[in-house]
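We show some of the complex, not the whole, and keep each chain where it was.
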Amino acid sequence: MEGLKAVVEALIFASESPLNVDKMADVLEDVDRKDIRDVLSQLVEEYRRETRGFWIVEVAGGYHFRTKNEWSPWIKKMKRGKPSTLTPAVMETLAVIAYRQPVLKAEIDKVRGVDTGGAIKKLLEKKLVRIVGRKDVPGKPIIYGTTQRFLEVFNLRDLSELPTLRELKELQE
Amino acid sequence: MDYEFKLDQFEGPLDLLLFLIRKNKIDIYDIPIALITEQYLKYLEIIRSLNLDEAGEYLVLASTLIHIKSRMLLPVPEEAETEEGEGDPREELVRQLLEYQVFKEAASALETRPVLERDVFRRGSHEGDVEGTPEDEALVEAGIFDLVAALERVIAASGSRELLEIDLEKISLADRINEIMEILAKNKSLTFHELLGEASSKRQIIYTFLAVLDLVKLRMVRAFQNESSGIIRIFLAVEE
């Protein structure tokens, strides 16, 4: 297809969330997936190599444009507003949920040794964590897991890209 | 020992304990429990004197430490040690500490990643990139938390007391009511027995019964009993 590379570039650019090959193939009906993958890797490589303001990253199961890290001081300055950071308590809770999901609040409380209700609420509000369901035991406790947005925010392709917990392995031996 | 520490320095009792272990350069696998307990309690006193709300959260671990300390003072019964698995009383605590440490580290590892809207940014504006983008009415993106949060907003705004306590049993009943209304919409009328025939569990039978009662009360259905046969027949109160 004539201009396939440019179309793929336009689609990723126009998409508000990371775009995967399936979705692209859906839109570009007659185009071979292999061809899409080919222009994709060409694009990724070009943006990576050239000195540009942004590039294509593989995140949350798809491709998306993101500014390159090195320009963040200027962009921050332009945006002025302070990015809302998560407190250590909330970050710890998020880490437990990310690595232990699907997980119950009681389990998170146990690991952290404190009540984590406030932190979970904050994470739900920020849409980093979601209610996955309820466990089929008396009291039907709520099960938590991370969201697509969690992957997007922490620049992860998928959950398997989470850094491995080295020490925990040692403990289990 | 100096007590200089920031009030918000600790994320909880386990964090305080880890801090003490590091401060005293102690081997985590061989904690001198008497020393650590003493120091922990001193910090706890400060936290309490400062009236921190979270002091209560530190109490549980304090009692655990005291308990371990007392157990370590007791002579170990000779045969019990290996036979019944009565190991080191510190074992469970060490396990908990190590596990907590792992997640604390994992949290800081996550933070070193290029975080969106902090280190890297998405395209700022999506307005006007394509004109006239139609919306598919069928697709909805929403989480269950958004729904509860919305309910909370409604209640906060209306101050409605009756809404405050949501009865999940009643909601389960709503499920059955929906089903019965659907069945009745398809089959003009049904006997009570036929409705029950659909119910598989005891729970479902109870809900079917309650649902029919509710529906009658709500004036959504009408129930008639045949004088001679005693069969109860249920009709939609209002034909569509």
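The letters A and B name the chains in turn, as written, and every chain counts its residues from 1.
By our rule, contacts are C-beta pairs under 8 Å (C-beta built on N, C-alpha and C of every residue); 3 or more make two chains touch, one makes a residue touch a chain.
Computed from a predicted model, the values in this text were never measured in an experiment.
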Exercise. How would the full complex read if you wrote each label with its copy number?
Worked result: A x2, B x1
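One rule holds for everything that comes next: only the chains that are shown with their structure count from here on.
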Exercise. Where the CA atoms of subunit A average out and where those of subunit B average out, how many Å apart are those spots?
Worked result: 23
Exercise. Within the complex, which stretch of subunit A touches subunit B?
Worked result: 13-14, 16, 57, 64-69, 72, 75, 79, 83, 85, 88-89, 91-92, 94-96, 98-99, 110-115, 124-125, 127, 130-131, 147, 152-156, 162-163, 165, 167-168, 171
Exercise. What residues of subunit B sit close enough to touch subunit A in their complex?
Worked result: 11-15, 54, 57, 60-61, 95-96, 98-111, 113-123, 126, 129-130, 143-145, 149
